[in-house]
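Everything below concerns the one structure shown next.
Yeah, one chain of the complex is gone here, protein chain that is, but the others are all in their spots.
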């Protein structure tokens, strides 16, 4: 078991791995939610995905539905925000931040993105969604600031 | 040549780099395939991309085409699945897995994603596409499980 263990994994890297993996899994869950709503609403993009073989039924289900589009947009927003967080977070870990400081960044980001998904999926009244989105962006900006301050080399 | 060589690159990192680079290049190929179909079908999104300068011809080619949209969706699916694989894979490598175990993960993922692209681009009958997609997702979940088990720090 010892030999199997990583050698130079700091506590910050461990926290980063845990939070990042959880937040990426959350992002991947959007695929399942979208697929569920596609089936529920009978709204497909690919003709081969429609089980019903009657031609007019295929034609009828080749459509978009507001619920499906909402899940797509939520997934897209995750791609546009979670991936930058993970990539900048990776470099942030290399700047050897204090563990508590790193934990605060990761925790706020994870909670903000979960709240963002709830606000998006349930179409909660604004500014709930825009605020949760902004918190995530500001966490990423804060990590980016430290990375630039510590590693600046143009 | 020696001095140029990386120092602490394990065999797992080498395998990861190779498979990841290949699978990202595959993803980038989708841009070229989409551009090819845009030209072939005369379906553009930007007016400045249409070579024909006649106004009515520009208007006619500012449209969508099912083949182009299919390539776009395949590219989007790559973004939604290959990037999580690479990011979680990076942390998976830091948990020092056995080389054979890592190779199995990387190989299955690469083969699954290539088959997924073929199934999507050629519109093969289901469940070919959904199964190849699921195999890729399960490989990523398996790596995420190990990362969480080894590094858990909330």
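By written order: A and B. Residues from 1 in each chain.
The rule is simple: contacts are C-beta pairs under 8 Å (C-beta built on N, C-alpha and C of every residue); 3 or more make two chains touch, one makes a residue touch a chain.
The model shown is predicted, which means the values in this text are computed figures rather than measured ones.
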Review point. Which is it among A:50, A:68, A:112 or A:147 that touches the chain not included here?
Key: A:147
Review point. Looking at the whole complex, which of A:29, A:96 or A:111 touches the chain that is not displayed?
Key: A:96
Check your understanding: Of the residues in chain A, which ones touch the absent chain?
Key -> 69-70, 73, 79-81, 83-84, 87-88, 90-91, 94-98, 123-126, 129, 137, 140-141, 144, 147-148, 150-154
Study note, to complete from the structure: Residue positions on chain B contacting the omitted chain are 4-7, 9, 11, 13-22, 24-25, 27-28, 30-31, 45-49, 75, 79, 83, 86-87, 90
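Here is the rule we use: only the chains that are shown with their structure count from here on.
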Revision key, fill the gap. In whole angstrom, the CA-centroid distance of chain A from chain B equals 17
